[in-house]
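The other protein chains are all here in position, but one chain of the complex has been omitted.
Chains: A, B and C, in written order; residue numbering restarts at 1 for each.
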Amino acid sequence: MSDYRDELEALAARMLARPDKGAVADYIPELRHVDSQQFGIAVASIDGEVVSAGHADEAFSIQSISKVFTLTLALGAIGDQLWRRVRREPSADPFNSIIQLETEKGIPRNPFINSGAMIVADVLLGTHEPRETIGEILRFVRFLADDESIVIDHHVARSERQTDFRNVALANYLAAFENLRNAPERVLGVYAHHCAIRMSCRQLALAGLFLAAGGINPRTDSRIVSRERARRINALMLTCGQYEDSGDFAFQVGLPAKSGVGGGIFATVPGRASIAVWSPGLNPSGSSHLGSIALQELVAMRGWSVFG
Amino acid sequence: MSDYRDELEALAARMLARPDKGAVADYIPELRHVDSQQFGIAVASIDGEVVSAGHADEAFSIQSISKVFTLTLALGAIGDQLWRRVRREPSADPFNSIIQLETEKGIPRNPFINSGAMIVADVLLGTHEPRETIGEILRFVRFLADDESIVIDHHVARSERQTDFRNVALANYLAAFENLRNAPERVLGVYAHHCAIRMSCRQLALAGLFLAAGGINPRTDSRIVSRERARRINALMLTCGQYEDSGDFAFQVGLPAKSGVGGGIFATVPGRASIAVWSPGLNPSGSSHLGSIALQELVAMRGWSVFG
Amino acid sequence: MSDYRDELEALAARMLARPDKGAVADYIPELRHVDSQQFGIAVASIDGEVVSAGHADEAFSIQSISKVFTLTLALGAIGDQLWRRVRREPSADPFNSIIQLETEKGIPRNPFINSGAMIVADVLLGTHEPRETIGEILRFVRFLADDESIVIDHHVARSERQTDFRNVALANYLAAFENLRNAPERVLGVYAHHCAIRMSCRQLALAGLFLAAGGINPRTDSRIVSRERARRINALMLTCGQYEDSGDFAFQVGLPAKSGVGGGIFATVPGRASIAVWSPGLNPSGSSHLGSIALQELVAMRGWSVFG
Partner (left out) sequence: MSDYRDELEALAARMLARPDKGAVADYIPELRHVDSQQFGIAVASIDGEVVSAGHADEAFSIQSISKVFTLTLALGAIGDQLWRRVRREPSADPFNSIIQLETEKGIPRNPFINSGAMIVADVLLGTHEPRETIGEILRFVRFLADDESIVIDHHVARSERQTDFRNVALANYLAAFENLRNAPERVLGVYAHHCAIRMSCRQLALAGLFLAAGGINPRTDSRIVSRERARRINALMLTCGQYEDSGDFAFQVGLPAKSGVGGGIFATVPGRASIAVWSPGLNPSGSSHLGSIALQELVAMRGWSVFG
């Protein structure tokens, strides 16, 4: 493991030395103030060990990465019935586009674009109060990471709600097509809060390790999902996890992954490891600039692509 | 290998016994007359051995599967310059849709939809005569399969040209956006002919084995492409190989694959094997009905998904 | 005038005798209960006289016809500056489509589709309270019709707000593109209330008579708008007044007109007369079924098309 650690340390040092850092997301007011001079990486292997480097213990807003966990919970709740309300195809349009929602009658393309994640949030809400559902999601993530210190940043959640006009439009469009059971405002409340979960790279790598390990968390030895479901969530991350850049990401990196505008990227190497990287500056398509580069370098060095 | 053979024989028998066979493609007149009561499968492992069952030695029209081989050739000719003229993203629209071509200014989404494959054909044409380019493609496929008996069915090629109004539209649209170097008719000639290559499952599995074997054909020990290029072609097959059903196919099967309306499907298990299945009846999305089911069953039995 | 009256009486009788009445709008709960066995018509000539027949004094919900009056007010307030925020082109899509709003960056196609009328409502709101703006619109309509008995049906306005998910989406989309000055909820409040104005055919014909009379209300001899502006509002009604059926309506009827889902249609015969018809049953495109037929018959009898 020690050469591993050296490799990650060198990688983190190279990233922190680069002059290009990308631009911190500005559309959620509270996220604007994050210092862009940060980079962290953590790799959890399927035997449960974690190696990390850089700011790997700094908590950040995981944003859309949370959709992987809510999808897992919703599949646990209603199984394949979910696919009556959301599809499993990449979207050619950006994550917040409403066009396909109109032409495809209120059925989102996949559970990782915003409208699809709202369907997932609506499933989790069921007949509960938003507060309860938000609590359930947080408990699940803490359980996955085996770490009670994970919290939701309510400032960020409220900040997002103030300028989320497009999300309000998407949720109301789902309601217009009768693809929401709960009022749009309640669904948006759950959505904004699970996006505002704060985690470190280390916590994130551990929380998602079950997806690399056939559905089992090797640290706690508990089965989270069946092997088949783990595979399928990985497949969705690969084809849809980077929105309209998913094809390019598969071509360049070759791993199932999910990014968030907070600068985090979570990836799985099925049968081997999970990876979390974080650096707040984004590239034009809204993924972490340094995170993407680091992931690409690490995968090349290790030969970790799922494509051979 | 003998239990392998039994497994494939049993699979072929199960498929041939099913009452549902799908419907033979009717839009290319010459393809209408194929007997739908056929099923073949061949698996080539990276050590070069082939196991097969059913009608695995029956030649069929490989149609769009040929795009994997022309893409390989074009990348060999001009490398990453290809990506200036065609993208690497899944298309949300059907394989012959023209909408994105207009909104995206004549740059096809990926090299597997029809318009993208026409760019590839145009690259291969270069300054040659169509006849020469068609010959070059055929020689390449024979070389890959190490089999000089592979031919092009000129009847099928001519038959396709008589009713290919949408393809004519696509090629002229590419020309309108100055993304063709050659006249549309010449490009369409090359395109129709490489789609009309006839191969058996056995030949197809061998011809594509290099994609499972890190770029090397293990039977002839010749390097076809670099390991990185093999990976990337696999990535493209996984994200774009089944057109607008690529997401679902990745979710259900989890392997890089390319289908053709002749009823063939070619798939790779990186680091392990290549697979060719064939049955002429198609499902509503234009892939082999029995072929898709067989592939799914085989992958489940063998645990061959790239997703763990 | 007496043969005129006979003609309208006969027309009303023919309409009421028809077995086909169309279907009453059901998407605004409060409108569902209107008796479909009603038909009224009123024609106001530019000398100020009104002839009517059938249920011409029955008040009904004018719905989108109100957009003609709010447009007139907004042009009075800010003149051609309005056209920086909304265009003047027919929309190929339905009145509540959001697709063009995304592809055209939040600039609605014209002031008669829902999103365009929201821009108009936002202009009228300015820095006022919704209650004040609603009052201003109502006073303007009363002034135009010279009739203080015109009211807003607050039940209908509230009823509409309960199920207007698509309108909420449109307003939030305008806000996302920074084409609203006021909060979406305030704009939607004004919008729902001006749509809920109740008027009779007689009141409506009089209120809009200025558009047929070169901008002057001949009954009160007051100039409402310049002759040029009256022309231009007529032009907008002809090209955009029936949403995606405007072309067909111009082809069949040949008059500037605006319909509402309450079953009213208002039309102008420039230089001659204004017409209001009402019958609650709608045709599939959302215009009054009998109203459209009656208008077509009247125009044919009188030779009133603007096209010769």
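As a working rule, a residue touches a chain if its C-beta (ideal position, glycine included) is under 8 Å from a C-beta of that chain, and two chains touch if they have at least 3 such contacts.
Since the model is a prediction, treat every value here as computed from it, not as a measurement.
One chain is not displayed; in the complete assembly it touches the shown chains B, C.
Between the chain not shown and the residues C:38, C:66, C:110 or C:203, the one that touches is C:110. Of C:52, C:91 or C:133, it is C:91 that touches the chain left out of the display.
The chain not shown here is touched by just one of C:134, C:230 or C:265, and that residue is C:230. Interface residues of subunit C facing the missing partner chain: 87-93, 100, 109-110, 211-214, 227, 230-232, 234-236, 238-240, 244-248, 250-251, 254, 256, 268, 270-271, 305-308. Within the entire complex, the positions of subunit B that touch the omitted partner chain are 97-99, 102-103, 165-166, 168-170, 172-173, 175-176, 184.
As a working rule, only the chains that are shown with their structure count from here on.
The central chain of the assembly on a C-alpha centroid basis is A. Averaged Cα coordinates give subunit A a centre that lies 33 Å from the centre of subunit B. If you average the Cα atoms of subunit B and of subunit C, the two centres end up 56 Å apart. A straight line joining the Cα centres of subunit A and subunit C is 48 Å long. Taken residue by residue, subunit A touches two or more other chains at no position, since every residue touches fewer.
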